[in-house]
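One protein chain is absent from this view; the other protein chains keep their places.
A and B label the chains in the order they appear, each numbered from 1.
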Amino acid sequence: MALIDLARRELQVKIVYYGPARSGKTTNVVYLYKTMNKQVTGKMVTIDTKGDRTLFFDFLPVNVGKIKGLGIRIQLYTVPGQVMYAATRRLVLRGVDGVVFVADSLRVQRQRNIESLKDLTENLNSYAIDIRTIPLVFQYNKRDLAKAGVPILSVDEMEEDLNSMLKVPAFEASAVLGKGVFETLREITKRTIRVVANKLVK
Amino acid sequence: MAKDDMKDKQHDNYFDLGAAVSKPDIAKLKEDLDLDIENLTKAIDERIDLLFRPADEVESTLSVEQKEKEQEKTQEKLETSSEVLNSVEAVKAPEAFKDLPESLADQEVRKVEPSNEVSLSLEQVHIAYLALDWEFSGENLRKLREALDHLRDCLKPAEEVEDIYNILDTLLDLFAQDENNVSYTSMAILRDSLNLLSKIAQRKAGADERLALTQLKRRFDRYRSQLSLKVPSVSRDVDEGGELSGGESEKLEGELEAAEEAESGIVHKVEAAGREEKVEEATEYIRTDRSSETHAELEEIFSRLNHLASLITQVRSSLERENRVLNKIRKVFEQRSKLKSVADYLLRIENNYAKYADQLKNLEKDLLVTLSELQKMVKLKKMEPVSEKIGTEESIVIPEDMQRILVVQVDGKLVGIPFAFVVRFCTVSRKKLVRIVKRGYGTLKDVKPFFRSIYYGVSDRWHRFSARELKNLKFPLLLRDEFSKTKDAVVFISDGHRYGLLLADALPEEEPETVMAFRAVEDREHVLGVADTFTGKRVEVLDIESILMEECS
Partner (left out) sequence: MDMILTVEKQRQLEDVIRTELLANGAEHVILVDSSGSLIVDCGNYPLEDILPLAALSAANFGATAEIAKLVGEEDFTLLFHKGEKKNLHFSKIGEEYILIVVFDKSVSLGLIRLKSTKAAEKIMEILGA
């Protein structure tokens, strides 16, 4: 739920990175945090866990600065992907304005991708948000594994599984190498802000 | 789950744009943003394209705005980190409270000797306080009162005990009357009173505790006089002039403080640097026999009235307490129809007692006013011989700006700064001082303690500024030649238009002092005159206006 602060002349939007466990959501945000200008990002919050799994959420505030007098702040969140964290995922999705669905290109994860997308749809419905209207982009992550000889899904297969109805932009990526991460973020941010700005005008 | 879904759906649709905000606001926003949405979103897209990429790819030409923001942030970071490096100015707790725990709630429950009734009672009080500290409710308030009453029965009657109980009873009454009386100040007084009572009850009272008690009483009186300004009086009778005006009450405060100081004979921390100042006239302090007699008489009357005032307070609070007991008894009687006539009779008595209590309250207020007048007379009498010596131009009427001065020590000499010009004053670390001197000016940020607001320690007059304005004020160093040695304290001064910073060796007092006599002086650069303060200091008063004008023009 976007916040328009007329006092500070700022717009705040929330973008959530969703997807099955270990698909690379946190990797995306960590990469952004490490490589973006420190003027632009604030402190990244990760709740300390013994392993490398997200327990609750990761959070990164991003400040685009003022454009034509209007400041824009983006909150990036990731959700924990494991099945048992369903309640948490729903919690983190609250008030979301835009979603990045990070899908795992590993062939063995094919079903998980589909299930996760279904999970997203249901959670959004519980907030009366339609997945077909909310700003959404896909990221097909781990493309680099092809070179290592690991079986991965083709882009066409993934498009068919996930994007056949929604037909939103999709990006190939390798978050661990930093490929496709910024492209994904740029697109989702532009879309989200456009939608919010248009709502303002109506 | 379904129910939750419904709820969430409601929430999300709740913020109907039309309802939340007026049309003019949106219209204004549209106008302000020059809402050609296309252009705006295009500009946003461009910015996103620019910023959302690895830092080393971003063009080196940042926008002016971002550069400034950068500078600001760096500045802030520097200041924050240097504040951390320098010693933090902690609020000084009164010496006597050094040993007391910060919060009763942090104390562990002590092991109790079952035979010791006082210890048991004390424990009940602590438990009741903990409950109140955790949750402020009528029930917990009542329990604390009960526990305190029980403790009182176990204690030997003593003046200190009575004094603290007066404070506690009044505070608890105030809390019960009106929730708004519960504040940080009143809670702090409650806590400190209980701590002190605890020590006294355990027979651990010594000189420190006596001092602590005096200071506590002072704080409490100050709090009450501030409260009486806000709360209209209960009884109808007081409406005619029972209220104290703002100015009066401040003086009253000051005088009460002064009176108590004089009475308890508190020794000043830093002795006056001596009366060998550069005033040309003779400065010997001579008292004629006659004036000393009158003075003694007045002091006697004053002290008796003071004692009377405290007696009245005690009687009133006892009366109110008894009335509460009577009230409980009456309520029991009312439940039996056969006892109804007795209950009615008791009700009449109750009402009478309440009336007497109110009258006593008014009497207290009147007494306070009388006391203050008397106090003025007493002090003036004391000062008379000196003022004769000062000269014929001297008048008892002291200009308003001169009535309070901040006394500072400079090169072994005492100097006064009219408090009306003081924005903030405090001691500073050597490191900070060097930095300020090197820079050539000081700012309020330099002396702002970590995690405190910029308004902390700043005189009320300057609270009309916004926090940002205060932070941006620069106070250039003044009188560099005269104050050339390395100092320990800083005084931020201003006449409302110009600003400056004075350095001093020390601050003899933590508070500004009341001026009892003042004589203007001609032909002295930067000096307005000579003042005698209530605590008996004789100081030269700086001409702040001329100092500011010279240095800042």
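Going forward, a residue touches a chain if its C-beta (ideal position, glycine included) is under 8 Å from a C-beta of that chain, and two chains touch if they have at least 3 such contacts.
Remember, predicted model here, so these are calculated numbers, not experimental data.
Colleague: Which listed residue, B:56, B:135 or B:159, touches the chain dropped from view?
Modeller: In the complete complex, the chain left out is touched by residue B:135.
Colleague: Please identify which residue in B:341, B:453 or B:546 touches the non-displayed chain.
Modeller: Of the listed residues, the one touching the omitted chain is B:453.
Colleague: What is the set of chain B residues that contact the non-displayed chain in the whole complex?
Modeller: The missing chain touches chain B at positions 7, 11-15, 17, 19-22, 25-26, 76, 80, 102-103, 105-106, 132-136, 140, 179, 182-184, 187-188, 191, 451-453.
Colleague: Taking the full complex into account, what residues of chain A touch the chain not shown?
Modeller: Interface with the chain not displayed, on the chain A side: 1-8, 12, 14, 42-43, 45, 56-57, 59, 61, 75, 77, 87-88, 91-92, 94-96, 196, 199-200.
One rule holds for everything that comes next: only the chains that are shown with their structure count from here on.
Colleague: Write out the stretch or stretches of chain A touching chain B in their complex.
Modeller: Listed in rising order, the residues of chain A that touch chain B are 1, 4, 6, 9, 35-40, 64-70, 72, 125-129, 178, 182, 185-186, 189-190, 193-194, 197-201.
Colleague: Sort out for me which residues of chain B touch chain A in the complex.
Modeller: 4-5, 8-9, 12-13, 15, 17, 25-26, 29-30, 32-35, 37, 39-41, 43-45, 47-49, 51-55, 58, 62-63, 65-66, 69-70, 73
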